[in-house]
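Each remark here refers to the structure printed beneath this line.
For this view, one protein chain was removed and the others were kept in their places.
Per-chain numbering from 1; labels A, B and C assigned in written order.
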Amino acid sequence: MIPIAEFRVPYTRFLDAHGHLASPPPDFQPHDLLPVYRAMALTRAFDAKAVALQRTGQLRTYPSSLGQEAVTVGLASVMRAEDVLLPTYRETGAMLWRGVRMQELLLYWSGDERGSDFAGPREDFPIAVPIASQCGHAVGVGFAFQYRRQPRVAVVTLGDGATSKGDFYEAMNTAGAWRLPVVFVVTNNQWAISLPARKQTAAATFAQKAIAAGIPGEQCDGNDILAVRDCIGRALERARVGDGPSLIECVTYRLSDHTTADDARRYRAQDEVSAAWALEPLARLRHFLVDQKLWSKQDEETLLADNQAAVSAAAADYLATPPQALSTLFDYLYAELPADLAAQRQQLLTERGQA
Amino acid sequence: MIPIAEFRVPYTRFLDAHGHLASPPPDFQPHDLLPVYRAMALTRAFDAKAVALQRTGQLRTYPSSLGQEAVTVGLASVMRAEDVLLPTYRETGAMLWRGVRMQELLLYWSGDERGSDFAGPREDFPIAVPIASQCGHAVGVGFAFQYRRQPRVAVVTLGDGATSKGDFYEAMNTAGAWRLPVVFVVTNNQWAISLPARKQTAAATFAQKAIAAGIPGEQCDGNDILAVRDCIGRALERARVGDGPSLIECVTYRLSDHTTADDARRYRAQDEVSAAWALEPLARLRHFLVDQKLWSKQDEETLLADNQAAVSAAAADYLATPPQALSTLFDYLYAELPADLAAQRQQLLTERGQA
Amino acid sequence: MNTLTLLDAINAALAWELAHDDNVVLFGEDIGKNGGVFRATLGLQERFGEQRVLDAPLAETQIAGMAIGMAAQGLRPVCEIQFAGFMYSTFDHLINHAARLRHRTRGRLSCPMVLRTPVGGGIHAPEHHGESPEAWLAHTPGLKVVSPSSPARAYGLLLAAIRDPDPVIFLEPTRLYRLLKEPVADNGEALPLGAAFTLREGCDVTLVSWGASVLETLQAAEQLAEQGVSAEVIDVASLKPLDMPTILASVAKTGRCVIVHEAARQCGVGAEIAANLASEGLMSLLAPVERVTGFDTPLPLARLEDEYLPSVARILAAVERVRAY
Partner (left out) sequence: MNTLTLLDAINAALAWELAHDDNVVLFGEDIGKNGGVFRATLGLQERFGEQRVLDAPLAETQIAGMAIGMAAQGLRPVCEIQFAGFMYSTFDHLINHAARLRHRTRGRLSCPMVLRTPVGGGIHAPEHHGESPEAWLAHTPGLKVVSPSSPARAYGLLLAAIRDPDPVIFLEPTRLYRLLKEPVADNGEALPLGAAFTLREGCDVTLVSWGASVLETLQAAEQLAEQGVSAEVIDVASLKPLDMPTILASVAKTGRCVIVHEAARQCGVGAEIAANLASEGLMSLLAPVERVTGFDTPLPLARLEDEYLPSVARILAAVERVRAY
């Protein structure tokens, strides 16, 4: 049997678990990582605050991204403002980097639609709850860029679990066939609620799923911010110059419960979690920055205090937000409210003494 | 960048376009191919008859499998009777081999549900019209075999176009994760109605789509009956002994229009079709058998006459089949007819003077 | 003014919008060189190029999903699902996303897409090629759902659908594609969405229908006229939003209503119309509301297909019952 096709899935890591850099990526400027580090730390502070708010009944179900900050901030930090992000519910770091405000995220997770009306990246998609459905949308966004000859890229994120959905493959395949500027980022945090990644698929990597679509697939250490930025950066560049879509798998770990409604101790061993803590991205990057003399204990203390203040201020803003009007049940469904709905709207307002 | 995974897609061909055998597959007995050749020829005769019936208003839309006989007969000829086939609409050769009667196929294509009530392989699935949906069912059938520890295999066929549907990937992935006895056969006949395979996907082969699911994927010359039987035979064996699913891509060519409702001259060049005729499977196998002194001109003439007679007899049987009762609109929907439907049934029969 | 079939009218409306709005993009299976399996898009790829009229890979979920992405970016995607029976895998996108994008983002993003698909039985095609999905769609908040019953209405409503700022599902009655011709002014003039069309005035009974069944409904009205019974015929045309005021006004006049549709009866759009008659129209009703519909079974294969579809005879029998009441 002659092989008719051969494939390799490359793996990228620069920073080891101790923050030690063997060889740097091309054009690497360590101080570029300072804002990235700050954003990762802010994301972690925000997650902690959100969980605390939920625990005290001030927020609804919340999915923490604890441990995944290198992926979320990393991918956003190499995107351009005019690119479009199509996020899952665990992309807090990416959304914050791109300008979504913390109050908006809190509003969203409190069950208030205004949380998806970002003042910031106006063309970014809202959080997609139906797993993998955002992949299809990303291809449409990528098509619009290609159609208008704009050098922009649609970046869509999904989890390891999401790769089992047909939507993902259909999207990759169409993006490949039409050579569209789309980057698929699979955040392999090793769990899909209670299902470990090794039971999700017989595939050894998630990156190799790209081969099905005939597009480049790479795996990187998703706790190594350099690797994330390098791999996704190159994928963005390929997409931008017309070389089509790519898939990047970032291997990380979900250090938190699936959401605040979940108790991961029911289904996964504590020592697995402890081992994963040793690989987490924030400490790793801090070690590197400290080694490079770019970061000090003092810097760290200031940062923690600043983040705490920022997060608390956002929470206060969020809590002070007046409720949405009742009529908003109807007001945004269509550009113009059809007559039958106008009647239902009127009925509700009358019933509730608002008309 | 270190490769973290590497893959090869093997290609198999034994008989070249002239029916010349370079080296035989293991345990090869040329005379085993005689019934296979006969079945391929019968399939071709049946297809011609069905098209003729359609052209004379005696059959509805019919999808010919002209040129694909090595795939359809080949795959069925290496299955066991107790395996289950989940076919598309272009698997005439496989269905006939497995015992579906020609009259039943004609009934089906005339728009009569009884055509799917095969007297023959009672557990085989009916023809699936919604593209790729049968893939999901096959995984369930394979599960039932595994669950009952039966050494049986579910064989599901799909086209090159069908590989763009998410159903296919979801099915392969689940079959892989659960190591189920399922063989996915992709008949790459190079066209999905008017879309050529190269526009269906950026993937260089359809076999490589297996890599996404972490299961073996192989490509073979689908016009070489030896290659088809070898590849699918090995895949069946792996499945049967508990080694899980495989994907086999058989490269062939749709020599006919998509269906009798289609006119392929609208979208494909005649010289492509002529070139494909030079590779077709029936003549190739005949040349081989003649070379082996297993087949003569006389044999061929007898076969053609026999097939003609069989096909005409089947057509006559089909045309003589009395129509289904009106009440069959209702009679098979549920095991027991609910009261509301009983009323609708009664209404229809009364209206039509049958009650 | 050219005399067009419904298919020609659709082709003309698509061509008009492609010519007048650069944001309009067509895609679907086999719609390019092949012009679609019914030829609704015949010649459009040749005329407007492969960037504007695209053959999509065989993946309906993706077709709907990508339409949403394009629409959110301000394009006006018009996608085709080859047959309605293959659109069920788009429901997740239609229900969870297309219909909600504007609502979810408080108007920041919106979804001005059109999904066209042939619907209805009677052409004796294979299984799944004659489905009538309008009720599922009409039950979906955030969508608009339209089905024309004549070339001129097809032309005007399709233009309106493409120009509408929200997602519109455009259901094309396959059976009518080539059956009737009428003069259609190809002048880019749209018809309003959300308005029913009174095709024939009458005072004895109101016949309500849409899509291909309008044909048999009109034939029934014709035969009734010969018997001296004056039937008002309403083509609902918009299944969502539904123009109940027109129907209620008619029934206020006639006191009797027969609703005709091909889709299965239970929870069909006919149920919604009858339910409104049972509430807002109750006092007008001089007789029970009759529904002449497909049975609560799948559409049978070709041989028995015609037994399933509402026939003129069944409509007349229902009229007879409501009149005799």
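Operating definition for what follows: a residue touches a chain if its C-beta (ideal position, glycine included) is under 8 Å from a C-beta of that chain, and two chains touch if they have at least 3 such contacts.
Just so it is clear, the model here is predicted, and its values are computed rather than measured.
Partners of the chain left out, restricted to shown chains and counted across the full complex, are A, B, C. Of the listed residues B:L53, B:V71 or B:V141, the one in contact with the hidden chain in the full complex is B:V141. Per the touch definition above, the residue from A:V241, A:A261, A:A316 or A:A335 contacting the chain not shown is A:A261.
Looking at A:V129, A:V241 or A:A335, the residue that reaches the missing chain in the full complex is A:V129. Remark: the omitted chain is touched by one listed residue; of B:F7, B:W109 or B:F125 this is B:F125.
As for the chain not pictured, it touches subunit C at residues 61, 85, 88-89, 91-92, 95-96, 99-100, 103-104, 127-128, 135-136, 138-142, 240, 242, 263-264, 266-275, 277-280, 282, 285, 287-291, 295-298. Residue-level contact of subunit B with the missing chain is found at 84, 86, 113-114, 116-118, 122-123, 125-126, 130, 133, 135-145, 147, 154, 166-167, 170-171, 173-174, 177-178, 328, 332-336, 338-341.
Residues of subunit A that touch the chain left out of view are 60-61, 89, 108, 110-113, 129-131, 161-162, 164-167, 192-195, 199-201, 261-262, 266-267, 323-324, 326, 328-330, 333, 340-341, 344-345, 348, 351-352.
Here is the rule we use: only the chains that are shown with their structure count from here on.
Comparing the CA-atom centres of all chains against that of subunit A, the greatest distance is found for B.
In whole angstrom, the spacing between the mean C-alpha positions of subunit A and subunit B is 43. Averaged C-alpha coordinates put the centre of subunit A at 40 Å from the centre of subunit C. The distance from the centre of subunit B to the centre of subunit C, with each centre set as the mean of the Cα atoms, comes to 36 Å. Within subunit B, the positions touching two or more other chains are listed as 164-167, 199-201.
Contacts with at least two other chains are made by residues 57, 59, 61-62 of subunit C.
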